[in-house]
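The other protein chains are all here in position, but one chain of the complex has been omitted.
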Amino acid sequence: MINVAIVGASGYTGGELLRFLKYHPRVEVVAVTSRQYAGIPVRKVHPHLHEVDLTFENHSPADIDADLVFTATPHGTSMKIVPELVDRGLKVVDLSGDYRFDDISLYEKCYDLKHIHPMEAVYGLPEINRNKIKEADLVANPGCFPTGAILASLPLVKEAIAEKIIIDSKTGVSGAGIKPTDVTHFPNCSDNVIPYAVTTHRHMPEIQEKLRNYGKVNVSFTPHLVPVIRGILTTVHCFPIQEVTPQEMWEIYIETYQNEPFVDVLELGEIPRVSAVRGSNHCHIGCFEIDENGRLVLISAIDNLVKGASGQAVHNMNLMCGFTETMSLEGVGLHP
Amino acid sequence: MINVAIVGASGYTGGELLRFLKYHPRVEVVAVTSRQYAGIPVRKVHPHLHEVDLTFENHSPADIDADLVFTATPHGTSMKIVPELVDRGLKVVDLSGDYRFDDISLYEKCYDLKHIHPMEAVYGLPEINRNKIKEADLVANPGCFPTGAILASLPLVKEAIAEKIIIDSKTGVSGAGIKPTDVTHFPNCSDNVIPYAVTTHRHMPEIQEKLRNYGKVNVSFTPHLVPVIRGILTTVHCFPIQEVTPQEMWEIYIETYQNEPFVDVLELGEIPRVSAVRGSNHCHIGCFEIDENGRLVLISAIDNLVKGASGQAVHNMNLMCGFTETMSLEGVGLHP
Amino acid sequence: MINVAIVGASGYTGGELLRFLKYHPRVEVVAVTSRQYAGIPVRKVHPHLHEVDLTFENHSPADIDADLVFTATPHGTSMKIVPELVDRGLKVVDLSGDYRFDDISLYEKCYDLKHIHPMEAVYGLPEINRNKIKEADLVANPGCFPTGAILASLPLVKEAIAEKIIIDSKTGVSGAGIKPTDVTHFPNCSDNVIPYAVTTHRHMPEIQEKLRNYGKVNVSFTPHLVPVIRGILTTVHCFPIQEVTPQEMWEIYIETYQNEPFVDVLELGEIPRVSAVRGSNHCHIGCFEIDENGRLVLISAIDNLVKGASGQAVHNMNLMCGFTETMSLEGVGLHP
Partner (left out) sequence: MINVAIVGASGYTGGELLRFLKYHPRVEVVAVTSRQYAGIPVRKVHPHLHEVDLTFENHSPADIDADLVFTATPHGTSMKIVPELVDRGLKVVDLSGDYRFDDISLYEKCYDLKHIHPMEAVYGLPEINRNKIKEADLVANPGCFPTGAILASLPLVKEAIAEKIIIDSKTGVSGAGIKPTDVTHFPNCSDNVIPYAVTTHRHMPEIQEKLRNYGKVNVSFTPHLVPVIRGILTTVHCFPIQEVTPQEMWEIYIETYQNEPFVDVLELGEIPRVSAVRGSNHCHIGCFEIDENGRLVLISAIDNLVKGASGQAVHNMNLMCGFTETMSLEGVGLHP
């Protein structure tokens, strides 16, 4: 049994962490912090957590007494909190972008921010870093788009099948966070499709840096907001530089992910859809089709708040703490 | 450990039964039947059940070998299957309307159908029939609207607070089942509100018959289709025939449901919303307000496929089989 | 040809006024004001008005030179602007609540605000006040809920059919205005039903005051937010105090509205739905059913931004200026 704290628990990722940890047999949540909601019961902010008997507190990092801490704080804030926690010997899973980059200057450029406290961290995508995560004190939980994009593209890079990949993603609105904005206002984004940060999204450099550990690749990335609460559907387009067939592609993916508990390679002819993974920690990958002009298409689907955030964070915790890695993440998707 | 079969498992309630039973520690699902999809793997029909390794079969009732059977079949079909199963000594939870009515002539009138095989059955709303359900061989799982409506109205009738209640319900589209129709076609029901069966819905007599066991009451009921996948929000309007205050009303509800694991009476001032119970077996009840003209309002929220169907069916199974009654139904709602 | 100004043109009702006035053959829009967006082209705020070549200005009322002004300003603001405009001899259609009430103390109570400048105004529901509107200098455009509710209930009161009516309304999210809030954040209100101001909505006293001009009546009103962009579906429940049949009810409505260009009484058996009036100035009324317990149901559907706001305002302008009353409002709904 370990004691866990969640810093910044009033957002959507905080709510999802609590949803998964509530029935985790090896975890007790001992503190949930929020400056804005200090003193307020959790269920007033997260109406689905009616039975969670916790109240937000306004703890400073120094006051947090736990074995492991999830920092569900914005980028720029995490870097002010995480180092002290790690120095005090606590394990940390950070859900912000602050510790995801190997190249700090790349981070500083795309987040337009000076990094005041870089530290060694493991990029928390278990499918590529499982063993390092097991030994880590600080895990940087991947971005939501990078999770779906890297899993769909990795074998293309590893096997030198493509050197230029175009990633066209469609994301649910919860990816924008719990704070209302003009774009997330229902009358604006319902019944609409809204491309944004078309060539400049921060997740592009994250995807590219991670994939370049496995081969030569240029990544082009464009996200679109669609009227969906949860889910990211990622369409990867590329022109292979070696001859491949759909069957061969499929076999490569099957082999790559055969032991992965949360990556499901669909059968040839099956196409991922976000509803199949709604609320679950699974990533569906499928398609493997090649058109008459030689373009190859791969598609992945994840829940941005689960495999793209809090579910993956719990997965990382399970690995860091030596628990069965699927513990409390077994649930299937909610469809319809 | 018991063996369970699901007859008619290709619909939404079948999919939900499988979602809950997959991790039930005391249940093994040994057969799932579907005439239409015989020979097809379950996950081709229920894309979220990617890891469920079952295939639909075209069993007749005589071939079903199990301890308990869920009949997720349409009304008119259940009456042809259930009696044989019960006679063979199997326990049955029937999700159709066929065994919900005490008054067969009322059933025959509102379903416009001759009942070819009436049997004794317990109406499976655990909050009113827990002990009878524990002893039952055949449980008639309540309709979705009646579940939300009865739980919200019961104390009004029991305490003789109102004799005429008006129930205005708003339902998600999954309540119409898995078969596409003109009304459920996305361009028709998205961005729309569609009242239907305004004074003639079959669930009205079901609600009224059950409530009249507890007092004198006339029930008026109107459902509306709203662009929501899951969920029923039920608004109960009435003019109390005795003087009550919101505080007194609230206390009555708190007392009525204090030991119920799946009925949550919200605090005064809190209003139920369907997202808080999405995917979960909980019913939220709240409001208790009285306006200047003396109208009292009660509101309940359920997930029509869970507390309104398959979750409640699993709850009934737990009671019938002597399991902990919340087993495998612990999950909280999926919000956002 | 008249010159028209719109004060507070950056909100949804401002956008709708511009949509209808763009092709109005007798109107030129000479000024659109907005403090927040002064200097910004209209199409930056209203992306559908790409071809409208106007820029928001920060005019004070004294600077507005026009024959008629629409004040699409919040309650509390209109009372500071309207009197000066009227005193200067301009005709005004005010879209706020400030001039809707005959009883100022009722206004002050339900808006929790001191009225600093009451004036004589005509309540701008053409179906009841057509002739007065033609002579008016100041028209108070009705609230969105009252428009749908009064049109559906008026004959019940006029003919003394019911003395207690319960109005259960379902509204699209654009009714909350253009400013994002927690409730209108897509992940919160999509796939959800959210009752609010269950017994305390400001539109209840407005409905009741107007109906009481025609007979004795108590109005109970509850609104629900549904995941719809535009539209209000109003369900009126009552127990008639005289004997009526659906056919008689229908005849009363047909007769009441026979000459109304924007009220369509559907045939017996037809039920209104909001998509049928999406974007149009029509109000559909239907149902007329009576259930076995004697409850009568009436249903109306409007577009809250059109018949419930800007379309009706243009209708009022047409009447005030002696134009054909349907001018530029002829368009049918957008379905699907």
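Letters A, B and C mark the chains in the order given here, with residues in each chain numbered from 1 onward.
The rule is short, and it goes like this: contacts are C-beta pairs under 8 Å (C-beta built on N, C-alpha and C of every residue); 3 or more make two chains touch, one makes a residue touch a chain.
Being a predicted model, the structure only gives us computed values, none of them experimental.
Trainee: Which of the visible chains would the unseen chain be in contact with across the whole complex?
Mentor: Touch partners of the hidden chain, whole complex considered, are A, B, C.
Trainee: Touch as defined at the start, partner being the missing chain; which of A:8, A:97, A:187 or A:331 qualifies?
Mentor: A:187
Trainee: One chain is left out of this view; which of B:173, B:252 or B:332 touches it in the full complex?
Mentor: If we include the chain that is not displayed, B:173 is the one touching it.
Trainee: Of A:5, A:64, A:228 or A:327, which residue touches the hidden chain?
Mentor: Residue touching the absent chain, from the options given: A:228.
Trainee: Touching residues of subunit A against the unshown chain: what are they?
Mentor: 164, 166, 168, 170, 172, 187-188, 191-196, 198-200, 204, 218-222, 224, 226-231, 233, 235, 237, 239, 271-275, 278, 287, 289-295, 297, 299, 301, 336
Trainee: Name every residue on subunit B in touch with the hidden partner chain.
Mentor: Subunit B touches the chain not shown through residues 12, 172-174, 178-182, 184-187, 189-191, 227, 229-230.
Trainee: Residue-wise, where is subunit C in contact with the chain that is not depicted?
Mentor: Touch set of subunit C with respect to the missing chain: 12, 15, 19, 22-23, 46-52, 174, 190-191, 229-230, 264, 266, 273, 275-280, 282, 284, 330-336.
We take it that only the chains that are shown with their structure count from here on.
Trainee: By C-alpha centroid distance to the whole-protein centroid, which chain wins?
Mentor: Of the chains present, the most centrally placed is B.
Trainee: Among the chains, which is located farthest from subunit B on the basis of C-alpha centroids?
Mentor: Centre of mass proxy via C-alpha means gives C as farthest from subunit B.
Trainee: Taking the mean of the CA coordinates per chain, how far is subunit B from subunit C in Å?
Mentor: Roughly 38 Å separates the two chain centres.
Trainee: Once you find the CA centre of subunit A and the CA centre of subunit B, what distance in Å lies between them?
Mentor: Centre separation, subunit A to subunit B: 35 Å.
Trainee: Multi-chain contacts only, two chains or more: what residues does subunit C have there?
Mentor: Residues 172, 187, 191, 227, 229-230.
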